[in-house]
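Every protein chain except one is present and positioned as in the full complex.
Naming follows writing order (A, B, C and D), and every chain is counted from residue 1.
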Amino acid sequence: MEFSNINIIDVLPGMFLVTASLLAVLSIAIKRNHKLIFGLTSGSLLAVFVYLLVYASDHQFTVEPLFVIDGFGTFVTGLIVMSSLAVSLLSYAYFEQREERKEEYYILLLLATLGSDMLVISKHFVSLFLGLEILSISLYAMVAYLRKRPRSDEAGIKYLILAALSSAFLLFGMALIYATVGSMEFKDIGNYLGSVSNLPITMFAGFGLMTVGIGFKLGLVPFHMWTPDVYEGAPAPVTAFIASVSKGGMVVLLVRFFGEINGQNYPVIVLSFSIIAIASMFTGNFLALRQSNVKRILAYSSIAHLGYLMVAFLAGGSLGTEAVCFYLVIYFLTNIGAFGVIAILSDHERDAENLDDYRGLFWRHPKIATVFTAMLLSLAGIPLTGGFIGKYYLITSGIGADLLLLIGTLVVNSVIGLYYYIKIIAVMFDKAEGSETIALRPRLYIINLVTLFVLTALMIWYGIYPQGLIDRIRDFLQ
Amino acid sequence: MQVTFYIAAGVAILSTIMVITRFNIIHALLYLVVSFMALAVVFYIMGAPFAAALEVIVYAGAIVVLIIFVIMMLNLKSEAVAQEKKWLTPEVYVGPAILCIILLAELIYTIGVGNTVGITGQIVDVKEVGQSLYGEYILGVELSGMLLMSGIVGAYHLGRQKKKVVHRFLEKPEE
Amino acid sequence: MQIWLIPALPLLGSFILITLGSRLPKKLIPAVGAGSVGLSALITIITGYGFIGDSTKVIDCLVWQWIDVGGLSPAISFHLDALSLVFIFVITFVGFLIHVYSAEFMADDDGYARFFAYLNLFVCSMLTLVLADNLVLMYFGWEGVGLCSYLLIGFWYAEEKNGYAARKAFIVTRVGDTAFAIGLFMLFQNFHTLNIQDIAHQAEQQWMVGSQTAFIISLLLLGGAVGKSAQLPLQTWLPDAMAGPSPVSALIHAATMVTAGVYLIARTHVIFEFSPDALLIVGIIGTATLVLAGFAALTQFDLKRVLAYSTISQIGYMFLALGIGAWSSAIFHFMIHAFFKALLFLAAGAVIMALHHEHDMFKMGGLRKKLPLIYWTFLIGAASLAALPLFTGGFYSKDQILWLSLAGEHGNLWFFLFALLGAFVTSIYTFRMLFITFFGNEKTHVHHVPGSGMNIPLLILAGLSTVGGFIELPHSFGHFTAFSDFLKPVLPSVMVLEDFEGIEWIVQLIAAGVALSGVYVAYFFYILKPELADELKSSAADLHSFWFSGWGFDSLYDKLIVKPYVLLSNINKKDVVDKLYEAMVWLAEFFNRLLSYTQSGILRWYIMGIVLGGILLLTISLFKG
Amino acid sequence: MSELQATSGLLLAGTLFMLGLIGVLIRRNIIFMLVSVEIMLNAAGLAFIVAGSKWAQPDGQVMFIFILTMAAAEVSVGLALILQIHHQLKTLDSDAANTMKG
Partner (left out) sequence: MILILFIVILMVAGILAWMVARTSETLARWISLSALLVTFGLSVYVWKYQSSLEGQWIAQFILPWIPSFGISFSLALDGLSLLMLMLTFFLGIFSVLISWNEIKERVGFFHFNLLWVLAGITGVFLTMDLFLFYFFWEVMLIPMYFLIGIWGHENRRYAAFKFFIFTQASGLLMLLAILGLYFIHGGQTGIFTFDYFQLLDTDLSLDVARWLMLGFLAAFIVKLPVVPFHTWLPDAHSQAPTAGSLILAGLLLKTGAYGLIRFVVPLFPEASAEIAPWAMLLGVVGILYGASLAYAQTDLKRLVAYTSVSHMGFVILGVFAFNEIAMQGVVMQIITHGISTGALFVIAGTIYERIHMRDISAMSGLWKKAPFMGTVGLVFVLASLGLPGLGNFVAEFLTLIGTWPASHVLTILATIGIVLATAYSLRLMQKVFLEKTEESRSFTDFSLREKIIVIPMVVLIIWLGLFPQPVMNTVKKLIANQFNTEETIIIESDDDGVQ
């Protein structure tokens, strides 16, 4: 038995999360206390982040054979951890007023974070698969967490069946590749691809099947159909988590995988992803147009946004990776912010997801409405928000790589997308008074509000002065 | 060896077809066990005895039993079979089946064209697997522990019986 | 002398009246209005005095540089020479009389101050037009005149038809202005200047007679002139312009506005001289207009409309004169016409006012007794209009045109014959009007007898209409050419063809005879045998209504241009282009519905999506890989 | 023994995979769907075993073990959910769970 090749320090972030989740389980076993477990979760997430900050100066090594810890991975890990922290901050008040048991949620949250974390640093099919599955299985339960709501169950079962199915596709694809290459490490696959001139068709088939799995996780067309239903059925903080951490981890994995195998060199792969990207953009935006459920709108918008992100992904290169990083940061901020708003406005019965719940919001809760407006504008890519710089980054990387068709589609879709974002804004600014003012419980919601303000402030700051973030990203990507 | 393989493969395929076409879920599960058994044979032929054992123990044993438990908890009766009969009509299955067959054809073509390397049939036994598992894949094992934990926590939370809040006179009689 | 004061004073008056307006005491309003024009007239007379000895004199006055861009540098700067002097004299002097007249005429109106403000502005614009030393400034005045005509014709704005008439006047003249403006563009392209004197110099250096460019530019300028001067084919606005108060009509017809076209052509005669074809066209337009308008005048029953058509017709004479190169004759006729036409309108106004805004001649009658002063002054004006021989100004001025249309170097027999026909018709309708209005039985009661404020201007104008003619007498009749000599430095005189030199007196006799016979015809039909006139009218009812409507131009334009435009605009009110974008929206919604259908909520359907995606990806791999 | 081609094993895996897929697609009973997904996962596991045996490496089997773990976890959560759904909807019809759409 040799453990010698693994330095425990190297995988400390993961260890932290594991320990935290175990501690959480223990604490439940002793006494259920929402506040305690919330503190534990947030504290450990913060600790991971602080650790990464300190540790970030020294990166770029591998834990054979599963993990690679490089700047890219570290950066995204930090991002994921912070996003989970934000989600957990938003969750506290949300679950506090729900009748369910709250404590298990945090365990699942920690585990899901762990899964996503493993995804972004994996360089091997095994770690890919395990990370993905930890994430997925935690999410099944998180989606269906509020058991009394019929929609939670529905969303949960849909997500479960579909995710398992797509995992099967992913696995089969991996198996085909493994059968062809003889190794499950990304690097070996890349080397193999570089060494043979005439690629065996099984490779492509393998990639194709893997794409099904990955596409499902990212909610790309035509594997997107779960997105709106799950977004709608899941509790708002969980939706925030799915929209950000879960998808982000997969995106990073995809970037890393394709970076290793130089996926951009294979027209088949580029073609497949281009088709998927274009279809995602159009489908997402068109579907959102007349939707009146805010969560579903955001779901459709996320389909489109992942399509946009594919542009940078396809562009590849350092600019593409930078663009992906930047876009992810902004996208996380915005999505968590937007769902945070939904969470803050939700009541015992149901989440505040109907457009009518937002009528006249600006005049009832100006602060929240301002935050939501900012988030929506960022999603729409309007200047002064991070979303603008993010989209700009995507377009830049796309033009740099001559992906004109994709860029054109992106632009057209940005325009279509405007409609439904400003539709929500318009509703919020409507003069007509909406339903009764929901009394927010100030003591609890102060956390949420502060979180939202911080998110908004960051998002706008990155919109006005993105250089800081760009420098940071470049540091890490060195 | 080849003959054994083909027989086992035939059994696996046939029993799987039976699984997906049975109306009675218990029957289907029994066929599933058969299918898993047949696959265990295939594993063995492929030189993976450890995997074959696990297949029988975990799949055919644990998982199927788990499902049967749940079915028993749900207390499904004969109406369920009739229901299944009603659900599984040609117009329901023809379309999807055709799609899947297309997919299968593509897959078969792909695989058939691609791999012509013979299997050496060298046995990779428990020791090797174990070394690998607790050597390079040790982190994977730990992670799979986490995987199971999340499964358990999730199942625990979701499976917990709700407290009945409805007055007992208003309750529907159990079916 | 600071000639910029001449247009500036009325402008100042107008400004005072607009800004202070109703806050001024009622007495002060006409004092400001008439006073400012009076002062201008005074300055004009003083300035003009200096010209009497030496009419080659020129006064230039740069007020400020208006625009200076890339070689285009029109200034607010004035140029006074003999030609403009004649014009500003008429404008200020006749204008002043009209102001004085208005002081009483409009005394009871609500918009007293507004009225004078507009009148002053009108005079100012016309003075600017005439005095401008460059064409841009002239265009400034030109448009200003159009504006004021709009304001004044629609002065009684409560009536919808007044507004219509006002707009018609503005728009129709603006059609002409467009041509004028395009003419300016061409001139600028050719000469890189729009200064009138410079253009004249350069044209002489650059152009040959018969030049194509000159022809086109001339036609464009003519277009402008035709619009303002109500010549064919843009004459239709003038009869409707009678909607305004009578002093306004007097001002438009006599001193301002309609004569602007004559002035423009006279001012740019150098250009026209390079294009004989254009001149011919000017002549033809003039001739055609004078005949057509004459016949139209024959059938009118509105007193002022008769006068309006007569104006069109008389301006036609001026155009004819311009067309045959008889520049000074045109100006001479302009001046005389200004006197008698102002007189006629003011008198008509007095009649109308006396009868409480009754315009229909056939409801008048027998006013000779009730309003003797008006009758006599009107008679003098009418005689001058009909060019009754010897004692009227109109005879001398019109006779000169008739003569030169035959004997001038550009003249021909057709011009002469038609002009003669016009003269005949003129005298018929003039006296028809006179007889119907002032003779016969009294049909409407006289409410109001004009006071001295109205009478004095009438008398002065009556005097001028008579005496004015004597400053230019034909060869056969004393040969006194003070007027054409005065204009000679600016406008070349016309050569008379040798063949005709001796027969001028014959022409004069014919002209006199035609005029007198016209009077007789009118007398015959309207005094002796009125029933015959009615019979004639009913026997040729179609022709009558055709003439009555001004040869159907109005309905023609209505059908050809106005109606289609309005119809098209109204059909397209919702903007057809917007449909394009609506279609896009529709398309987007269509896609939305289509895709919503796929989002059915049924799990197996979603799986189907995944399978389809798998098939797609595998297919791509198989065929492309 | 050496005559056995890796292809045959993979073909078997592919066939089983598709059968599982057909099962998911044609059955409305959620438990059947879950079972069918298990078949697919199992097929994927088979593919890994075949590949591992082709290269004579333990990695295939290792992967199979992880798949097994995942399948177990999956089934347990899935069954818990099915219990909930049956409790609420009184049916196992997957088509009945379609309140969210559009």
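Please note the rule applied: a residue touches a chain if its C-beta (ideal position, glycine included) is under 8 Å from a C-beta of that chain, and two chains touch if they have at least 3 such contacts.
Since we're looking at a predicted model, the values are computed, not measured.
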Visible contact partners (per top-of-document touch definition) of the missing chain: A, C
From C:F140, C:F438 or C:Y606, residue that would touch the chain that is not displayed: C:F140
Residue of C:G163, C:P276 or C:P530 touching the missing chain in the full complex: C:G163
Touching residue (missing chain; options C:P25, C:G53 or C:G70): C:G70
Residue among C:Y150, C:Y263, C:F486 or C:Y606 touching the omitted chain: C:Y150
Contacts of chain C with the absent chain, listed as residue ranges: 18, 21-22, 64-72, 76, 114, 136, 139-140, 142-144, 147, 150, 154, 157-160, 163, 166-167, 170-171, 174-175, 178, 181-182, 184-186, 188-189, 565-566, 568-570, 572-573, 575, 577-578, 580-581
Contacts of chain A with the absent chain, listed as residue ranges: 363, 377, 382-384, 388, 392, 395-396, 399-400, 407, 411, 414-415, 418-419, 422-423, 425-426, 429, 431, 465-467, 470-471, 474
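As a working rule, only the chains that are shown with their structure count from here on.
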Of B-D and C-D, pair with higher C-beta contact tally: B-D
Distance from the mean Cα position of chain C to that of chain B, given in whole angstrom: 101
Overlap residues in chain D, where contacts from two or more other chains coincide: 6, 10, 14, 17, 20-21, 24-26, 28, 33-34, 45, 50, 52, 54, 57, 59-60, 62, 66, 70, 73-74, 77, 81-82, 84, 94, 97-102
Numbers and ranges of chain C residues touching at least 2 other chains: 596, 599, 601, 603-604, 607-608, 611-612, 614, 618, 621-622
Chain C residues touching chain D - in the complex, by the definition given at the top: 596, 599-604, 607-608, 611
Residues on chain D engaged by chain A in the complex (per definition of touch): 6, 10, 13-14, 17, 20-21, 24, 30, 33-34, 37, 40-41, 43-45, 47-48, 50-52, 54-55, 57, 59-60, 62-63, 66-67, 70, 73-74, 77-78, 81-82, 84-85, 88-89, 94, 97-102
Footprint of chain B on chain C - complex, ascending: 604, 608, 611-612, 614-615, 618-619, 621-622
